[in-house]
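This is the structure I have questions about; it appears just below.
Only one protein chain is missing; all other protein chains are in place.
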Amino acid sequence: MLSMELRGVTKQYKQKKAVDDFSLKLEEGVYGLLGANGAGKTTLLRMLCNILKPTSGIVLCNGMEIDEMDGEYRRILGYLPQQFGYYPNMTAERYLRYLAELKAVPPGLIDSKIEELLELVELSEMRKKKIKTFSGGMIRRLGIAQAMLNDPEILILDEPTAGLDPKERIRFRNLISGFSKNRIVLLSTHIVSDVEYIADRILLMKQGKLIGQGNLEEIVEQVEGHVWTCMVDAQTAEEYNRKYAVSNLKNQGEKVELRIVASQKPVEDAVSVEPGLEDVYLYYFEQETEE
Amino acid sequence: MDDRTLIARIQRGQTEALNEVANKYYDDIYRFCYFLTGYREESYDLAQETFLKFIKYVDHYQYKNLKGYLLTIARNICIDYMRDKAQEVSLTEQTPNEVWQEVSSEDQFSKLVQREALTTALWQLPRMQREALLLYYYHDLKLREIAAVTGTNLSTVKSRIRQGTDKLKKWLKE
Partner (left out) sequence: MKRKKTELWSLYGAGRDRRFWKLAMKNITVDSLKKQQALRMISQTAGEKRIISRPSLVHKIGVQIRYLEKGYFVFPVLLMSGALGIVNGMKQTGVREVELFTVLSAVIALLGIFGTISISRLFSNHMGELEASCFCSIGELVAIRMTLSAFINGVLLLACSIVMRGWIQMEFLRILLYILTPFLVSNCLYYAILLRMRDKNIILSFGATGILSGAVWSFFLRNSLVYARGAMAVWIGMAVCSGMILIGEIHWLLKGAEKGEMICYQWN
């Protein structure tokens, strides 16, 4: 049974702790790592990929330290960084072939794997084209393809849907859902809907710390009683938008329907409603987004 | 396809070539297991186990003599099996009964008798000599390859083959 464990993982930079005493157990399935920008998600993922070494704490894979496993750990790893790298003058095919070599994909499988992945991400027709001619969405899809070249048991994706249009995002979700059997997939994002639809478990990260984990129901339960709706006029709506954490704003003729996330009832006639994951995000990360 | 090419294909990722190895050598491995252990039915599983083990460690295998390698695995599996069973194949009790089949024609009969005589005689030999003769005469291994498979040295192998052959000679001349 594939498993990963983080024990007290910390990454300290001068005065700041980018990741602070992070402890977690991961098993097969899809994990969504939610947090605002600067929460330390990327630093955490880099440590999971053995790119950065923790200041303290250890990362284990099947009970072994990934640092000691070295190449043998990276052999089963697939990674899509937030700032995805590619050589602009390489064709898609040559680029994938180069990475397949670096990932020690068995030589007899490279051709078929590239074929299969290009088809999966719908870039077969672009295989001979230079990457510099690709659109942002195509580049992202190429990034997803390279992450899967070595048939990884652990797939780590940092903001994978950045730059994808809604249709591509749905395609990506289906791809990941299909891929997650007998694998650990960890995707870090601030797009709540990505996590909502495909994650089996959700991890909330704030200022380097793990502040919550669980499935969707468990996470959403945490803000039960903190989400309200009310109908106000346009001017009040603007005022409330500045004053409170507003997760949704809908015009209803002359009035505006506001969905507010607050510990206490914001206005007299506000009605408590069932929370959703967007509300959870705002509840925990609203101050950070303001900053 | 020769063994070297098969192994090269497997190690390049074409795992379907593993089936070709199994198809090519299953019978030989089965017979080897049978003659080593004396257990006809169990030898099917022992042969299967040999190939499963081969598959497990094929990444590390450096091609030299594929048949010899498979026989080494088979031998180790059989020895472990017999140790678990806690009994050695006795000299006469385990003589296979298909030796005593009825045949119709004289010609077929004489050939069968000759073959039968050899296989019957083989059962009379101690396991180690039986194994050495099988590997030498039937599996066509060289003396040093037999030494590698059995984990012994060249002089021991020579001695077992010589003694085994002498005993067979004596038995078959009667």
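Letters are used for the chains, namely A and B, taken in the order the chains are written, and counting of residues starts over at 1 for each.
Definition applied: a residue touches a chain if its C-beta (ideal position, glycine included) is under 8 Å from a C-beta of that chain, and two chains touch if they have at least 3 such contacts.
Model, not experiment: these values are computed from the prediction.
Student: In the complete assembly, which of A:G57, A:P107 or A:G137 touches the absent chain?
Tutor: Only one of A:G57, A:P107 or A:G137 touches the chain omitted from view, namely A:P107.
Student: Which candidate, A:K41, A:R74 or A:H226, sits in contact with the chain we can't see?
Tutor: Considering the complete complex, A:R74 is the one touching the chain left out.
Student: Which of these touches the unseen chain: A:F22, A:F84, A:F134 or A:Y244?
Tutor: Answer from the full complex: A:F84 touches the omitted chain.
Student: At which residues does chain B meet the chain that is not included here?
Tutor: Residues of chain B in touch with the missing chain: 10-13, 15-16, 18-19, 22-23, 26-27, 30-31, 34-35, 44-45, 47-48, 51-52, 55, 58-59, 96, 98-100, 102-103, 109-119, 137-138, 140, 165, 168-169, 172-174.
Student: Counting contacts across the full complex, list the positions on chain A that touch the omitted chain.
Tutor: 46, 49-53, 70-71, 74-75, 77, 79, 81, 83-88, 94, 98-99, 101-107, 109, 146, 150-151
In this text, only the chains that are shown with their structure count from here on.
Student: So, what's the distance in Å between the C-alpha centres of chain B and chain A?
Tutor: Roughly 56 Å separates the two chain centres.
Student: Spell out the residues on chain B that touch chain A in their complex, using ranges where they run on.
Tutor: For this pair, the touching residues of chain B are 9, 11-14.
Student: Spell out the part of chain A that touches chain B in their complex, as residue ranges.
Tutor: 105-109
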